[in-house]
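Right, I'll just put the structure down here and ask away after.
Every protein chain except one is present and positioned as in the full complex.
The letters A and B name the chains in turn, as written, and every chain counts its residues from 1.
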Amino acid sequence: METILQGLLLGGLYALFALGQSLIFGVMRLTNTAHGDFIILGSFITLTLTALGIAPWYAVLATLPINWLIGYMLQRYVLNGTLGKDPLPSLVVTFGLSIVVQNLLLEVFSADPRSIDTEGFNTMSWALTGDISVGVLPVLILILALSSTAGLQWLFNHTSMGRSFRAVSDDREIAELMGLNARRVYAQATALAFVLVGLAGALQGMRTTVAPADGPMLLLFAFEAVIIGGMGSFWGTLAGAMLLGVTQQIGFRLDPGWGIWAGHLMFLAILVLRPQGLFPKTRG
Amino acid sequence: MTSMNNSYGQTKRAYAVVRNTRVSMPLLLIGIALVILAITLPWWGESSWMREFVEISCYFIFAMMWNLMAGYGGMVSIGQQAFFGFGGYTMLVLGNFLGVNPFVAVLFGAIAAGVVSLPISKIAFRLQGGYFAIGTWVISEVFRLTFANISSVGGGSGTSLTALRGIEKATRESVTYWIALACVVGSIVLVYGFLRSKQGLALLAIRDNEIAAKSQGIAVGRMKLAVYAVSAFGAGLAGALYFVGNLRISPDAAFSVNWTAFAIFMVVIGGIGRIEGPLVGALIFWALSKFFSDYGTWYLLGLGLLAIVVTIYFKQGLWGYVQERWGWTLFPTMRKLQIL
Partner (left out) sequence: MATPVLQTNGLKAFYGDAQALFGIDFELNAGELVAIIGANGAGKSTFLKCLTGLVKSEKESISWNGQHIGGMHPGEIVRLGLAMVPEGRRLFPSLSVEENLLMGMVPQRKGPWNIERLYRMFPILKEKKNLPGTSLSGGQQQMVAIGRALMSNPEVLLCDELSLGLAPIVIREIYNAMPEITAEGMTVVIVEQDVGMARNVSQRLYCFQEGLVSLKGESSELTREQISQAYFGV
């Protein structure tokens, strides 16, 4: 029982990893192989801000606009040039970015794992019943994940920005005919995704230690969550993340070396048995 | 007679399908001469040269196989290292536990990798495009974690290839070198022959427009599987060969994503979709690593930046640029229609 609970809480964090990727892929069919590395970059940005003396929670708030800007610039000046029918340029460029980010972080911060000092917040917990207690930070992460998912879904369905995202993703040419500047819309989407990436990075850094080489693992988790949940749906991504978290926790319980492996296997099983994911939204 | 009139009164021109370019014949002769020279290396060269050649051959073969899949098959994978490591481990198991001569086991490692790719493809092919790429990475991680949990091959820290213990160092290095040379030449011949054939033409058609190719009756699914399996075979070959040279294997080394990273680098810098690309890229990569690898993180960072810049500004890679400027092709596979 406790394992499942821990799994769901872990899933909340994975959802934050995955939502940004789900957004970017949904709007522009771009696969960012450096996604995990940018999450870690986010962690280190928050870390640096706290090292400069800013209190941790303010640092998290400050990190969001910084990440927004990084995402916007990245899309506008680097990634927009790689979009097109061929997936190779975006894959190679983001792969290159992954290497660049990792090594840059290694140079600046060295390979030591670090963590963001939350003055004890990350160890606080609530006792639910006699045996089961949950950490306050994980619960907060879950709440943030839920609100982010709801927020994104609302944005997509009820705002003009969301309409422009959907239009550009459906038919870029006609969207431009309607007056949208696709390049700017893409940049807005990536910028928004990076806000989530920054948030995820900051929370990861609080929850546990981060090191420059951690990126690829997070990318795989995010990707698995999106596929398991089914593409085209943010709630689906959340569900996928939850399932992944629970599977990993169960795996960890059975044997510490099996946690991540179990998650991968479950992902592959879903791929074979139900490749469209659990809650796919079909595109017209 | 260069033109004829058919029964409708329209003129029909005689034509020829031309393949070789001006440069390819002399370069082919030079290439053959180089290979013959290379065979004699163990008698006049230093052993460190042979070791380096073996290592760069592995990179090159792996890159060429990646190129075959991505440039010609249209499948971009970040998980070919799964087969690289699988080939290596198979060779080790055959050598250490079943008494097979490791040099022979290299071939078996390759075959094993090719065979295992068939069921794996059932999973991988569920995905397309960018997500196919990451999916292959997940599969390779599964391989890595699985082998890291098998204690008989050393688990997470790996193990040594004991089967070559009895052989004298110089002999071992020479034989490894010749096998590497044979693998390089063999894989070039194999890939080149394949691409010049009808199957190769079909592959190019699929790459350019899959739906149109299907409508022409080309069995797209089977072709893609064939490319995937051949590429896995080649990756396994490279892997088995590498660990014969290296003598020590571990899951992190065998299944490291860096193999694909370097392959991507070589192919992109050299030029995707062309055979010469990986060759040029491998040479550039080797040169860069010789001079700059001491700089560690900055070197890798530079590689990453270079790959980004070349992808955005030199989409064809460096050899592709040359091909476009001067029309050189070492390994001509394009067919030109020449009106006589």
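Just so it is clear, a contact is a pair of C-beta atoms (placed from the backbone, for glycine too) under 8 Å apart; a residue touches a chain by one contact, two chains touch by 3 or more.
Because the structure is predicted, anything quoted here is derived from the model rather than measured.
*Asks:* In the intact complex, which of the depicted chains does the undisplayed chain touch?
*Replies:* The chain that is not shown is in contact with A.
*Asks:* Pick out which of A:G53, A:G120 or A:G179 touches the chain that's been left out of the picture.
*Replies:* Considering the complete complex, A:G179 is the one touching the chain left out.
*Asks:* On subunit A, what residues meet the omitted chain?
*Replies:* 160, 163-164, 166-167, 169-171, 173-181, 283-284
By definition in this document, only the chains that are shown with their structure count from here on.
*Asks:* What's the distance between the Cα centroids of subunit A and subunit B, rounded to whole Å?
*Replies:* Their C-alpha centroids are separated by 33 Å.
*Asks:* Taking the touch rule as given, give the residues of subunit A at its contact with subunit B in the complex, in rising order.
*Replies:* Against subunit B, the touching part of subunit A is residues 25, 29-31, 33, 78, 81-82, 87-93, 95-100, 103-104, 106-107, 216, 219-220, 223-224, 227, 257-258, 260-261, 264-265, 267-268, 271-272, 275.
*Asks:* For subunit B, which residues count as touching subunit A in their complex?
*Replies:* Per the stated touch rule, the residues are 70, 76, 78, 122-123, 126-127, 129-131, 133-135, 137-139, 141-142, 145-146, 148-149, 257, 261, 264, 268, 272, 297-298, 300-301, 303-308, 311-312, 315.
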